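Working notes for the structure below.
Missing here: one protein chain of the complex. Every other protein chain is in place.
Think of it as A and B in the order they're written, each chain with its own count starting at 1.
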Amino acid sequence: MMQTKKIQEQIAFTVFRLLGFLVLGVLLWILGFIVYNGISVISWEFIFSAPTDGMTGGGIFPAIVGTFYLIIGSTLFAFPLGIMSAIYTVEYTKNNWLTKCIRIMTNNLASIPSIVFGLFGMTLFVNTLGFGDSIIAGSLTLGLLILPVVIRTTEEALKAVPKTYRLGSTALGANKIQTIKRVVLPTAFPNIITGLILSIGRVSGETAPILFTVAAYFLPKLPHSIFDQVMALPYHLYVLATSGTDIEAARPIAYGTALVLIFIVLLMNSLAVIIKKRFEKNK
Amino acid sequence: MKRLIDTLIEQLIKMSGAVTEITVLLIIVFLFKEGAGLFNASEVEKGYTVLVHSENTVERLSPKELKEVFDGNIENWEKLGGKDEAIRIFRFDEIFSIYTEDELGKDYVLLPEKLEEVISADPTIIAYIPQKYLPTNLQGIKELAKMNISLTDFYIGKEWIPTATPAPLFGILPLLLGTLLVSFIAILIAIPLGVGVAIYLAEIANERVRKLLKPAIELLAGIPSVVYGFFGLVVIAPIIQKIGGLDLGETAFAGSLVLAIMALPTIISIAEDAMRTIPKAMRDASLALGATKWQTIYKVIIPFASSGIAAAVVLGIGRAIGETMAVLMVTGNAAVIPNSIFESVRTIPATIAAELGEAPGGGAHYQALFMLGCVLFIITLIISIVAEVISSRKIIKE
Partner (left out) sequence: MKKIILTTLTCALFGTSIYAQKIKGSDTVLPLTQKALETYKKENKSVAISVTGGGSGVGISSLLSGSTDIAQSSRKIKFDEKQKFAEAGKQVKEVIIAYDALSVVVHPANKVTKLTREQLEGIFTGKIKNWKEVGGEDLKIIPYSRETSSGTYEFFKESVLKNKNYMNGILSMPATGGIIQSVSQTKGAIGYVGFAYLNDNVKALHISYDKGKTFIAPTIENAKNKSYPIVRPLYYYYTIINATCKAFIDFVLTPKGQKVVSDAGYISVE
C-alpha cells in the first residue's frame, strides 16, 4: 500500500519536474532566439541615437524615452489608486455583497482585453476629453489596464498579513488607519512591490492600448509636454517587423529593439528581487 | 493635524474603493454608446441609396442579396422574386462615361436629372448612387426599402465583409467562433502545463531551484506580445506547416500555441503565489497524519489554493481571448467559420486592431468594431463571474 503511494508520488513528481523544464526550455528558446539575433546590433550608438535611413539604420533612443514616459505616467496614476482601493476592500469592507461586487469587477477589469482598453481610451481620453494622441491619454489608458493587477496583488499581500498583527496593534490602542500605516502596509510591502513590478513589465510591453492613443511612428524631436505623442518600444518593434518597405534590412534593428525591451523588463525585475530581499532581511 | 491627515487618507481610501466600479461603468457606457449606433445605421452604406426601375416588383433586398447581385453571382431578377430578366448593374461612376462634365452642369446640378434619365430608361437596372444626387422626380424610379442593420444579422450572420458595397455584411459568427476556438485550444494546452509547473515550483523543487526559476519565469511574463507574434510568424508557423504538411502555416493551431506560451508565465506565477500563501501548519498537519507529499499536494494544497488558481486561469483566459498583436500576426485572419484547427481563423481582437485604423470615424463599420468590443467585454464578464462562482463555492465546501 505504502509502496504504491510512493511510486505514485515518484511518477507525479517526475512528470511535474519534466513539465517545469519543458516550459522553461520553450521560454528560454524564445529568449535565446532574440538575444542571439539581437546582440550584434546593440551599441551605445544604437541606444542613444534616433532612427535613420527610413528605420533601417541608427538607433531607438526616442522609443526608449517614450516607453519610460509611459511607465512613469501610468504608474503615477495606477499605483496610488490601486493600492488604496485594495486597502479599502481588504481592511474596511466586510465580506458582503459590495466586496463581492468589487472583486468581480476587479477580476473582470483584469480580464478585459487590452484592445478594449485601447478602444475605450480612444473614445474617452483622445476624443471626449480632447487630449488627442498624447502621453497623458496613453498613460491613463495603460494605467487603467494595470489597475486590476495592482489591486489584486496588493489585496493578496494584505490578506497574507496575519490577523494577530492587526489585533495586537488595535490592542495597543492604535486606530484603524494607524494600524494600516504602521503595521499592515510595512509587513505587506515586499509582496506589494512584486505586484507593482509585474505591472510595469506589462506597461512596457503592451501595444494594443497605445495603437490609437499615443504611439507615433516617427518623431524627429523628443516630446516636451504631456500632450505630445511619443514613440514606444513595443509599437516600434511592431512597425519594424511589419510596416517598413525594407523589412529584411530593418530586421536586425527589430531584434535589437526586442532585446532592449526585454533588458528593461529584466532590470525592473532584478530591482524588485533586490528590494524584496532587503526587506525580508530587515524583518 | 496628524489626526486630520489620517482622516483624510481614510476618506480617500474609501473613495478609491469604488474606482474599479466607476471604470467598468465608464467602459460600458462608452463602448456601448458607440457600438449601439450600429443598429440605427442603414444596411446600405451611409450616404448612398439603391434604386431600381419603378416597374420592378422587387421592393427590398437583404445585404446578402445586394452583395450577390453586385458581385455578379445573381444575374436574374427572377431569383430575387422579380420578372425573368437579366439584371443590369449600374455603378455611380458609370454616369461619367455616359455624360461629359459639361452636360452635368456646374457643381453637378444636372446630375440627378441625368441619373433619372438613365434609370427610368431601363426596367432591368439596379443603380447604386449617393443619396445626395437622388433624383427629385421619382417617376419611373423606385428606391429600394432601407432597413436598419438588425441584431440577428449581426449576431448570427455568417459573413464578415465590412467593406462590401453597396451593403456591408457584419456577421460576427465566424469571428466569435474563431476567437473561442483559438483561446479554448490555448487554454487546454496552458492550464495543465502552467498549474503543473506551479506545483513543481511551490512544492517539489528545492529552494535554490525555485529562487532561480521563479524570477526567470516572471521575467518572461514581460516579453511583449509583439515579440511572441513575431517569433510565432518566423519560427512556429513554418514548423507547423512543415511537420503537418499543411497548405499554409498561419492556422488557428499556430495561434493557440503562441497564446499558450504567452499565458504560461502569468498562470504559473499567480498559481504558485497562491500555493505559497498556504500556511505551513496545513502542510505539516497533513504530513503528520501520514499523508505522502503528493497526497498533501492534491488533497490539501490544490483545494486550498483553488481560489488563486482560478484567478490565474481567469487571467490566462483573459489574456488568450483578448490577445491582439500576436494572434493578428500568426492566424492568417480569414473570416470563415473554422472546420478544423489547421485552418486560418480571424479573432475579434485582431479584427478590431486591424480594421479600426481605416474605418471612417462614426460610420457603420466603426460602430460595428465597437460592438465587437462590447461582445468581447461581455464574454470576459461572463467568464470572470463563472470563475468567481466556482472558486467561492469550493471554499464553502471545505
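Just so it is clear, contacts are C-beta pairs under 8 Å (C-beta built on N, C-alpha and C of every residue); 3 or more make two chains touch, one makes a residue touch a chain.
Note that the structure is a prediction, hence the values are computed from the model and not measured.
Peer 1: Taking the full complex into account, find the residue in A:N37, A:T99 or A:T242 that is in contact with the omitted chain.
Peer 2: A:T242
Peer 1: Out of B:L248, B:A291 or B:I385, which is the one that touches the chain we can't see?
Peer 2: Here the residue in touch with the unshown chain is B:L248.
Peer 1: Who touches the missing chain here, B:P215, B:G255, B:G308 or B:G332?
Peer 2: Among B:P215, B:G255, B:G308 or B:G332, only B:G332 touches the chain that is not shown.
Peer 1: Which listed residue (B:G17, B:G318 or B:G363) would be found touching the missing chain in the intact complex?
Peer 2: B:G363
Peer 1: Out of A:L98, A:A160, A:A174 or A:L219, which is the one that touches the chain we can't see?
Peer 2: Final answer for the missing-chain contact: A:L219.
Peer 1: Tell me, which residues in chain A touch the chain that this view leaves out?
Peer 2: Chain A touches the chain not shown through residues 52-55, 126-127, 129-134, 136, 211-212, 215-221, 224-229, 239, 241-248.
Peer 1: What residue numbers in chain B mark contact with the hidden partner chain?
Peer 2: Chain B touches the missing chain through residues 45-48, 67, 70-72, 91, 130, 132, 159, 161-165, 174, 233-234, 237-238, 241, 247-250, 328-329, 332-336, 344, 346, 350, 353-363, 365.
One rule holds in what follows: only the chains that are shown with their structure count from here on.
Peer 1: I'd like to verify one number: the distance from the centre of chain A to the centre of chain B, where each centre is the average of its C-alpha atoms, in whole angstrom.
Peer 2: 24
Peer 1: Taking the touch rule as given, give the residues of chain B at its contact with chain A in the complex, in rising order.
Peer 2: 6-7, 9-10, 12-14, 16-17, 19-21, 23-24, 26-27, 30-31, 33-34, 192-194, 196-197, 199-201, 204-205, 213, 215-228, 230-231, 235, 261, 264-265, 268-269, 273-274, 277, 292-295, 297, 308, 311, 314-315, 317-319, 321-325, 329, 349, 352-353, 356-357, 369-370, 373, 376-377, 380-381, 383-385, 387-388
Peer 1: Show me the residue ranges of chain A that touch chain B in the complex, using the header's touch definition.
Peer 2: Those in contact with chain B are residues 5-6, 8-9, 12-13, 15-17, 19-20, 22-24, 26-27, 30-31, 33-34, 81, 84-85, 87-89, 92-93, 100-116, 118-120, 123-124, 128, 144, 147-148, 151-152, 156, 159-160, 175-178, 181, 198, 201-202, 204-208, 211-212, 233-234, 237-238, 241-242, 254, 258, 261-262, 265-266, 268-270, 273.
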